[in-house]
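Could you have a look at this structure, given as structure tokens, before my questions?
What you see is the complex with one protein chain gone and the rest in place.
Take a look at subunit A:
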Amino acid sequence: MTDPSVNPDTSTPRRAIDVVNASLKRRYAKERRFRLLGATAVGLGLVFVLLLFADIVGKGYTAFQQTYYRLPVTLSADLVDPEGTRDPRTLARADYMTPIRQSLRQLFPEVKDRRERRQLNSIVSVGAPQLIAEAVIANPDLIGTTSDFWILADDDIDMLVKGYIDRNAPESDRRVDDRVIGWIDRLEDEGRVAKRFNTIFFTHGTSREPELAGIAGALMGSFYTLVLALALSFPIGVGAAIYLEEFAPRNRWTDLIEVNINNLAAVPSIVFGLLGLAVFIGFFGVPRSTPLVAALVLTLMTLPTIIISSRAALKSVPPSIREAALGVGASPLQTQFHHVLPLAMPGMLTGTILGMAQALGETAPLLMIGMIAFIVDVPGGFTDPATVLPVQIFLWADSPERGFVERTSAAIMVLLAFLFLMNLAAVLLRRRFERRW
């Protein structure tokens, strides 16, 4: 305290209020500056986040729609089901491309040249027959009739219809030439071209054809990985935290362990991938590119986060709770599990969810354990080959086809949505169960 009144040695005694007044303006200005700086920092951050979101959404929203042609397709019985057994296996294998091509040929009778015909056939996706097969299996009565089907368009046509191909560019510089544009325009005039909701994107695994590529495989891979990682890391992490915080003696060993846990939280994630490759795959022979090995690696990666947040949650439970429990005769174990743990649980869950969100977005360690793979089939278990969402985004971003640009952004949107949901859950949990002492 520099109160001049208690300091009789000062030659010119000044009142405290003068000193305060003299510097008041400067101090207010300082505070205003600091607030302004803070607001600018937050504002800048928001601007960049908005820019990022606008860019991703701007590029990706078109991927949720897909171009289809409405074509009358005649499914003659001798092509689709020659024996008339209606056996789903025969129906799945039947040739549906020929009826589609016949339909196109009827719509464009003037296309006679073999080369031109091939070009006409190529406006339909190679995956279109599969969609008809699914419809026929669901409703075998379609056999022998002519009905309008929505036929999936090729990715180049899809890009054209969505306006990603510049029609004014010289013909040689376009992936779609004038003749094909003419056909598409004619189909559009007849009302046969439509953009429909892209269900394939959510129900199929990946593909080399953009129009057939979906994120279901990656989503299921992420799901299995996270479920297993949660099942492993939560009990281990919470157990370790309880032991270290409540039971372990304080000595050099526990100090060393604590330092190491904090250290591990800062280790680059790729290191965990290398460890996983050497230990889980190399030594224990866990199969590569499976959710199982991914979950083991991600467990190692998230454990420090969970342990640290769980310990913080345990620390925030006041000692009076423990003392009261012990005082009425509870054993230390009962004290922990009946009283302390329930009170610390919201904090632990928040930490765990944040750790899981981090694991969901992680790519680097998974590169080492064979997750950068092309896997068409949607995984059905923990040991099926699988890939995860961020790796799928990485693979699509690296594909030359134009159609993958929008799909990459769309996959990022899905990943962001899941991250947002998880973080929201963490915030809500904290709000709902948090106790202030």
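General remarks:
The rule we apply is simple: contacts are C-beta pairs under 8 Å (C-beta built on N, C-alpha and C of every residue); 3 or more make two chains touch, one makes a residue touch a chain; residues count from 1.
Simple rule for what comes next: contacts and distances are computed from a predicted model.
Missing chain, UniProt protein name: "Phosphate ABC transporter, periplasmic phosphate-binding protein PstS", from among "Cytochrome aa3 subunit 2", "Pyruvate dehydrogenase E1 component beta subunit", "Aspartyl/glutamyl-tRNA(Asn/Gln) amidotransferase subunit C" or "Phosphate ABC transporter, periplasmic phosphate-binding protein PstS".
Taking the complete complex into account, A:R175 is the one of A:R175, A:K195 or A:R430 that touches the chain left out. The residue from A:R208, A:H338 or A:R435 that touches the chain not shown here is A:R208. Although one chain is not drawn, the whole complex shows that of A:P88, A:P332 or A:G381 it is A:G381 that touches it. Residues of subunit A in touch with the missing chain: 126, 130, 165-166, 169, 172-175, 207-209, 228, 231-232, 235, 285-290, 292, 370, 372-377, 381-383, 385, 395, 397-402, 405.
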